[in-house]
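Note that one protein chain of the assembly has been removed; the remaining protein chains are unaltered in position.
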Amino acid sequence: MIMEKIPPLFDFDTMPEPETFSNGLTGQDIISVSQFNLEKLRYIFERAREMRELVERRGSADLLKGKIEAALFYEPSTRTSASFIAAMERLGGSVIPITQGVQFSSVSKGETLADTIRTLEQYADVIVLRHPKIGAAQVAADYADVPVINAGDGAGEHPTQALLDLFTIREELGHVDGLRVAMVGDLRYGRTVHSLTRLLRHFDISLRFVSPEILRLPLTVMNEVIDAKIDVRETHDVADVIENVDVLYVTRVQKERFTDLAQYEEVKNQYEITPELMARAKKKMVVMHPLPRVGEIHYSVDDDPRAAYFRQVRNGMYIRMALLAAVLGKA
Amino acid sequence: MIMEKIPPLFDFDTMPEPETFSNGLTGQDIISVSQFNLEKLRYIFERAREMRELVERRGSADLLKGKIEAALFYEPSTRTSASFIAAMERLGGSVIPITQGVQFSSVSKGETLADTIRTLEQYADVIVLRHPKIGAAQVAADYADVPVINAGDGAGEHPTQALLDLFTIREELGHVDGLRVAMVGDLRYGRTVHSLTRLLRHFDISLRFVSPEILRLPLTVMNEVIDAKIDVRETHDVADVIENVDVLYVTRVQKERFTDLAQYEEVKNQYEITPELMARAKKKMVVMHPLPRVGEIHYSVDDDPRAAYFRQVRNGMYIRMALLAAVLGKA
Partner (left out) sequence: MIMEKIPPLFDFDTMPEPETFSNGLTGQDIISVSQFNLEKLRYIFERAREMRELVERRGSADLLKGKIEAALFYEPSTRTSASFIAAMERLGGSVIPITQGVQFSSVSKGETLADTIRTLEQYADVIVLRHPKIGAAQVAADYADVPVINAGDGAGEHPTQALLDLFTIREELGHVDGLRVAMVGDLRYGRTVHSLTRLLRHFDISLRFVSPEILRLPLTVMNEVIDAKIDVRETHDVADVIENVDVLYVTRVQKERFTDLAQYEEVKNQYEITPELMARAKKKMVVMHPLPRVGEIHYSVDDDPRAAYFRQVRNGMYIRMALLAAVLGKA
């Protein structure tokens, strides 16, 4: 059978070769805050500032045009998945959203995480993974050749949240060294508290941990803080620290954590941020929250210029833009 | 610690500054049909015609390149969400689809609509909201700095549906003044009927309302029509009006509305559009339906050139393209 030649579809010579730059993060996975030393933090924060300038001045860019992000969320997380989708789209990239009901598909058929990851990396240039099990992100990274970004692995880590938290402190107050940071609420189970605390050990700071007795910071994290010779105190009432802190990092005290509901009712008021409490705080300080909140910061605090939690959300997009560009060799 | 300077990623001078044009809708929310006077209707319809020409001649454009739409659907709605996604994509923009299962995420953790909206506006340039509660779109608009477009708020409004309905009448028949429009079916709960009726008060028309007794137009809407001195009649049988109407706007009579099923069986035939009924209608008229339909227009009517309901669907995309461009300062 003689068949004529099929004319080619693309003229590769006229298509620009993809440019990649080598940086310490190109091709790397982002699994844990322990990957970030001061130099890497400085690099990512500088890039995040550029991303902010880009969004404010031009809205978006073509830096990641043609790149594809698989957003694989085994747990729903509107905020984090929307942030990673927006980050990719603002840099001109595309997204495969697998953000709902993934449990009903391949997974329910018994496929391993490793197989799902090795499938998705055939399609995508980077995989963003949220998974309910601790260690899942590392497993994914072990199997994938493309970069994996941990968007939260159960009780494990949520490194992009910790980076955006630290970036927010830096941008709101101009520096990190010399600050007094109070973490408030559920310090036992609060993954974001643990990760941010670990990042803060790189700096010369004071830490104040404010929680109910049953939700105190775990031993391991506390010992890390002590080993780093950081000035640290624990207390049960935010009123004890409000006057002297530069950062109030608030998390939710969940009713479900208490077996004795009377105990919950008794303590919960000590962890609510009210305008009255804010009146006693420094003029220059910030209130932060990883969100969602359910009343632990009163809505009347929102108009206070020190309320930084929605700016914190926006910083999340900038940090994720910087990380995506970096691991894809474009920063 | 001495660190070298990180070279900048973007050269903003070589990136074109985003152009925005001021029009009456730039930065505005689209919440209710009451926002639209004749001049605004004329403007949007002219833009919608341009969008149709664009899609027919070029397929798409880069007008909203780099812009991001958050499509936040608390209720599933394949048709409306797909329409808003397509509208954004045909203009070169991107979408954060939050169209399924949103109830399982932040929302289920107890986050308020206001907080969800203030989060999404950190990522997106415009928010499209479908919500089951009346008034939700206005609440969202009150909190958001970016434009909010109401894609249906429960028993409230669905303004883009009413605009596409009116646009379809105008494009199918060449004018609106002088027409006789019959609304058929569930006039009591039919949100689209109420919104379209309100828009039609801007024109010199006649209205015929055809419904079972228990599904008659609500008093408030009827009084608005009477106050506008519109020629209006109510009837129980579509056969009474079929010979003289220019527009037959059909909605579904839901069995669930009837406590007495015998009553439903008795009346339902009076609201079915059949080829026999169409044979008695004018040669130049249109049959419309907001869809989905479940038998109230017989499938054999679909080939009738007067059946406009799928063209009506397409007009929805053009109207939403026009609105997105307008509120984003690009029209």
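Each chain gets a letter, A and B, in the order it is written, and its residues are counted from 1.
Here, a residue touches a chain if its C-beta (ideal position, glycine included) is under 8 Å from a C-beta of that chain, and two chains touch if they have at least 3 such contacts.
Predicted model, so just to flag it, every value in this text is computed and none were measured.
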{"item": "Omitted-chain contact residue, chosen from B:Ser32, B:Ser83, B:Thr160 or B:Ser211", "value": "B:Ser83"}
{"item": "Which residue of A:Val55, A:Ile98 or A:Ile273 touches the chain not shown here", "value": "A:Ile98"}
{"item": "Residues of subunit B (touch criterion as defined above) contacting the omitted chain", "value": "38-39, 42-43, 46-47, 50, 53-54, 57-61, 63, 76-79, 82-83, 85-86, 89-90, 92, 97, 100-101, 291-294, 299, 310, 313-314, 316-317, 325, 330-331"}
{"item": "Residues from subunit A at the interface with the omitted partner, ascending", "value": "1, 3, 6, 8-10, 12, 15, 17-18, 65-68, 70, 94, 96-98, 100-102, 104-107, 109-111, 114-116, 118-120, 122-125"}
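In the analysis below, only the chains that are shown with their structure count from here on.
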{"item": "Chain centre separation (subunit A, subunit B; CA means) in Å", "value": "37"}
